[in-house]
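Pasting a structure below so you can have a look.
A single protein chain has been omitted from the complex, and every remaining protein chain is retained in its original position.
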Amino acid sequence: MAWAIKFNSDIAMKLHEYQAKVLLAREGVPVPPGEMAASPEEAGAVADKLGQGPFVVKAQIHAGGRGKGGGIKLAEDRGAVVETAQKIIGMNLVTPQTGPEGKLVRKVLVERAFPVEKEYYLAVTIDRSRARPVILASAAGGMDIEEIARSKPHLLIKEAIDPVVGLMPYQSRNLFFGLEMEPALGSAFTTLLGNFYRVLAAYDCSLAEINPLVVTRDKEILALDAKLDIDDNALFRHKELLEWREYENTWEEEAARYRLNYIRLDGTVGMMVNGAGMAMATMDAIALAGARPANFLDVGGGANAEAVANGFRLILSDERVKLVLINIFGGILRCDVLAEGVINAVSNLEIKVPIVVRLEGTNKDRGAELLAQSGLNFTVAGDMNEVISVIANSV
Amino acid sequence: MAWAIKFNSDIAMKLHEYQAKVLLAREGVPVPPGEMAASPEEAGAVADKLGQGPFVVKAQIHAGGRGKGGGIKLAEDRGAVVETAQKIIGMNLVTPQTGPEGKLVRKVLVERAFPVEKEYYLAVTIDRSRARPVILASAAGGMDIEEIARSKPHLLIKEAIDPVVGLMPYQSRNLFFGLEMEPALGSAFTTLLGNFYRVLAAYDCSLAEINPLVVTRDKEILALDAKLDIDDNALFRHKELLEWREYENTWEEEAARYRLNYIRLDGTVGMMVNGAGMAMATMDAIALAGARPANFLDVGGGANAEAVANGFRLILSDERVKLVLINIFGGILRCDVLAEGVINAVSNLEIKVPIVVRLEGTNKDRGAELLAQSGLNFTVAGDMNEVISVIANSV
Amino acid sequence: MSILIDENTRVVVQGLTGKEGSFHARQCMAYGTRIVAGVTPGKKGQEVDGVPVYNTVREACRAHAINTSLIFVPASFAADAIVEAADAELKVIVCITEGIPVLDMVRVLRYLDGKDCRLIGPNCPGLISPGKCKVGIMPGPIHRPGPIGVVSRSGTLTYEVVDQLTKAGLGQSTCVGIGGDPLIGSTFVDILKLFAADDDTGAVVMIGEIGGTAEEEAARYIKESFPKPVISYIAGRTAPPGKRMGHAGAIISGGQGTAAQKMETLRQHGIHVVENIGEIGTETLNAIR
Partner (left out) sequence: MSILIDENTRVVVQGLTGKEGSFHARQCMAYGTRIVAGVTPGKKGQEVDGVPVYNTVREACRAHAINTSLIFVPASFAADAIVEAADAELKVIVCITEGIPVLDMVRVLRYLDGKDCRLIGPNCPGLISPGKCKVGIMPGPIHRPGPIGVVSRSGTLTYEVVDQLTKAGLGQSTCVGIGGDPLIGSTFVDILKLFAADDDTGAVVMIGEIGGTAEEEAARYIKESFPKPVISYIAGRTAPPGKRMGHAGAIISGGQGTAAQKMETLRQHGIHVVENIGEIGTETLNAIR
């Protein structure tokens, strides 16, 4: 169960904490008063608006563990807010989740800080094996959910939601009594839970997470940190969220413009394949040949010549690429169309790296013929085994 | 299927047409502009507000077939509206559904009249056998649905709604294409249908009916007449609708105040029973004895002495009653409690009619003893067969 | 044998601390029913006549072996209570509560579709396997163990029938009140199928009433595949059309769902129909001789 969460959180557009809190607040989930700031001046203005401190200044990047990397700081007053924002904005924040290269901080969230009495974990996501939304809650707030699931499974409460009836009152009670919250908080918790669960459907979240959910010393319940991931496939019905889309790097942004399935990797073999499973299998074959792919590029089972040309140009523009492998099993995508695309792409380019081509399936002979006539310099591989041996000999 | 509709329409609080249209309009179902008027003056004011005629003046009673009884009249202008309202308000309207006694008209609905091109039937109710909401539609608009179901079943389109997915677009298409509406009306119809279906859940309707749904000469779709019945059991979550409650007669209104299940009938045997099934069986037994019940009165399987007293007083205050039958099978309701209730009820009353009592079940001996000691004059029946023979001898 | 409940039944009462819940739980225990836990949110730690109370059914089921629920919670919470019991995988759920909105029951019944769980009611007196177990609100003392299965849409009318059966020397295997609402968890046919498989049930008395088509559906099933004699009574022959006779489901209209029609259908399908409720005991005795 625990890692089903992680999976689903990844097939999605990630929102920043401040964006998530805007949406949560819109549905009636209480969050601390606060606003995003893209500069120390803006941060100061937010502090003015919020009034008296203390405040908290939080780096807005798409990765967790920000506190450990120095991305979350308390600030007693307006002056400290500006000073802290100065330090955080523009820093390269390294956390356990960013990898050693870190992430550049462009924005912070400035909020009022609250004295916290107790922390909880609360999330809703899709349980793949049961094909249902599931609410997860734990009194071990602040911890990573996978860590809770591993080390304290008895503290993880799960409520699967049947779409026939939705979130039922008894399930709220299972969670409330399971978390052993103070009786007086029952109605506040139930209201929060109902509103929080509604966020899932309202924005097609693949993951909605509040961690920690806190009870303050004044016995208020607040979403102190929040994470929303939006199902990519459902973005067509949430067009207003598209302006929040950010890409990992300019490569992936450009690929998205061409509707190509591109992921940047760290090897030297540029790879163009049709079909996701085939692309993964080709990566594995490259590894068997002792090399590593520079990218994952799936032009799609039904790609046309234009998609092929765009993909090929994208690969060639990557200076790390020392060899290009085109591995196509023609089904809907005919091999002659593939060849046309490749020829179009390179008509104005000087090719500096060796190219290995393997064409199989529909119209493979015609495709091979077109490539041969094009003057393009390339090596032919007859099947997957030949692909492996050609690459092994080239690196 | 057809008569499941009728059933469910009856376990409900009926709304007047003008009330139904208020709710439909609130959910986005287009209705003709109009308002309720309780006097000819008010009717004139509504006509002023609506502007240019022609208008239609419609008697507001809880029964169908109003047109046939003269309860629906066209009025060309304001003057005709006032005149027509004068005639209709206060009339005793007899329709095929009111019975020969008719119903007193207290209010009219004044609306703009529209030239109609085509009439349809549209309803949503609960299909008992499938335990689901079902949408019913027919191009034979204006007809009674039971009549359509009987004589033109091929014209009746049914769409059962699975609560897992709700009303799906393909079901709207099944209805739209099934009704053979003009293609240009597709989007207007789909929107109307979605809004109309939402009314069911929004107000817990046991029946929502638009008959006729019309296409006007200007190609507008309108709910020309509408009927909503609200599930009695769900009124607790629609308190705002309670002010619209009306009773058939003052007897039933008084019984409702005491939370008694009372229905006025046309015989001479006043009857007090605990439990609905037992009450029906006792009515049948009275018939076997050659008499007819003056009422159905179920004090409830778990009634207390107060409910019994209220029920007994209600029966005694009915001058048509020539004999009172108390038939109690004590379960939760103990027979001694029943006896107390009866004794309380009559302590200040002079009893002019014979009373037949049959007590069975819990504490029946103690109950009989209390009644015997009370000075009340009554006949004891030992079992249902004796009930029948005692009544047969009394009438 | 018997159906649905017996000596192995272990009951949680949802709504145990309420007036009705505590009263009837006491009556059931006095009859010998093993009521092992109660549920009332926020009242964990209390006891009712020695029965421990929990906040949720899940908690109760963690602490006790439970297979049956008896529900007394108010109508506005009853749908929730039924789903809570089903989610806890209780096999028999008896909902006494009356007045549940019909759209709530639409969702509940769809939820229960395909689940290994039998809902009795709502708006019903519950059920009793005389001498073994009572999970309901019927008066225990009128029942005797014996070969007659009883299934009924009505409450007190069932007591009348059972009383006559007992006085005629005919004990009962199990008596099931399926409830008077238009949407109920178990129909006549559902219960008849259980009686068909119960060796200790020799004949069945089926008490119907006006409204709906449940009796007609039962008649078809009985003729096709029910192997035991069935005696039936239909209440409401004199009920006027278009009026709701107490039970939400008991309304007749336009010549449909009438008692006369039901009785005719039952007779055509070989079922012994009793005209006079006062004679159902003796007629049953005659019919199964």
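We call the chains A, B and C, going by the order they appear; numbering starts again at 1 in every chain.
Keep this in mind: contacts are C-beta pairs under 8 Å (C-beta built on N, C-alpha and C of every residue); 3 or more make two chains touch, one makes a residue touch a chain.
Worth saying up front: this structure is predicted, and the values here are computed from it rather than measured.
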Handout entry: Contact set of the excluded chain (shown chains only)
Key = A, B, C
Exercise for the section: Determine which one of A:204, A:225 or A:340 touches the chain that has been left out. Expected result: A:204
Fill in the blank from the handout: The listed residue (C:47, C:89 or C:113) that touches the chain absent from the view is C:113
Practice task
Identify the residue among A:22, A:116, A:143 or A:278 that touches the chain left out of the display.
Solution key: A:278
Problem - Of A:26, A:217, A:237 or A:257, the residue in touch with the unshown chain - result: A:237
Fill in the blank from the handout: The missing chain sits against chain B at residues 162, 164-165, 168-170, 173-174, 177, 183, 186
Handout entry: Absent chain, residues of chain A that touch it
Key = 3, 6-8, 10-11, 126, 128-129, 131-133, 146, 162-164, 200-201, 204, 206, 231-234, 236-237, 261, 263, 265, 273-281, 283-288, 292-293, 296, 298, 301-302, 329-332, 360-362, 383-385, 387-388
Completion exercise
The missing chain sits against chain C at residues 113-114
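In the analysis below, only the chains that are shown with their structure count from here on.
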Exercise for the section: Going by C-alpha centroids, which chain is farthest from chain C? Tell me that one. Expected result: A
Practice task
Give, as an integer number of Å, the spacing between the C-alpha centres of chain C and chain A.
Solution key: 54
Completion exercise
Averaging C-alpha coordinates per chain, one finds the centres of chain B and chain C separated by a number of Å equal to 28
Exercise for the section: Starting from the mean Cα coordinates of chain A and chain B, work out the distance between those two points in Å. Expected result: 57
Practice task
Spell out, as numbers or ranges, the residues of chain A touching 2 or more other chains.
Solution key: 164
Exercise for the section: Would you give the residues of chain C that are in contact with at least 2 other chains, written as numbers and ranges? Expected result: 107, 110
